[in-house]
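One structure below.
A single protein chain has been removed from this complex, and every other one stays in its place.
After this line comes chain A, so read on.
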């Protein structure tokens, strides 16, 4: 059984059906890359895993926390979702760093507020994490003083500060200038090598080829095809996958 288990996930926005009965299991230390045209539902799927988007139907399990979609919110359910979120590091396309806090404070925030860790310990930990993502010399900078690539690396460090079981990335390099993409992908690659379980929504084929254990191709709210990056990129079976790879290749 996977560390992430999604069963029959359905999601609509008004009349627009975005996810049609998605099933997905991600194993420990597995790196899964989700690709697909825009509007295919890949970001929504990722956001459903941590209930940033509440699915209409389905069951989501992460580690030991299992939540059924569509249930009335109550204290117990909210607490389970919070616990599930604590075990998930989410990295946003727009970084979403806290602009009123320094890089260091951004990374200390979760452990102090949520885990009630004492300040000195949280600081030590944050310093180690920022060093790990190559920003030891930028710790006292505010987000506005950092480049996009640096901000995204701080965001990754912030997500790691909660010691998550899995990392979810929602197009982490799409908002970056081309020359800043590499530094972020390198950090993600290192994490993958350390055995972090990751689900990555991205258009970066090179990253998928190098790192992904499995590539999932989504279109129109369904998983069209999945397999190793070899299989998907060199020998796609479905017409829609071929078309997409052609479109991306022509860019």
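Simple rule for what comes next: a residue touches a chain if its C-beta (ideal position, glycine included) is under 8 Å from a C-beta of that chain, and two chains touch if they have at least 3 such contacts; residues count from 1.
Here is the rule we use: contacts and distances are computed from a predicted model.
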item	value
Protein name as given in UniProt for the chain not displayed, "Helix-turn-helix transcriptional regulator", "Cysteine ABC transporter", "General L-amino acid transport system permease protein" or "Chemotaxis protein CheA"	"Cysteine ABC transporter"
Among A:7, A:96 or A:228, residue touching the chain not depicted	A:96
Given A:85, A:138 or A:240, the one touching the chain that is not displayed	A:85
Those residues of chain A which, in the complete complex, touch the missing chain	50, 52, 82-83, 85-86, 88, 90, 92, 94, 96-100, 109-110, 113-114, 142, 144-145, 158-159, 162
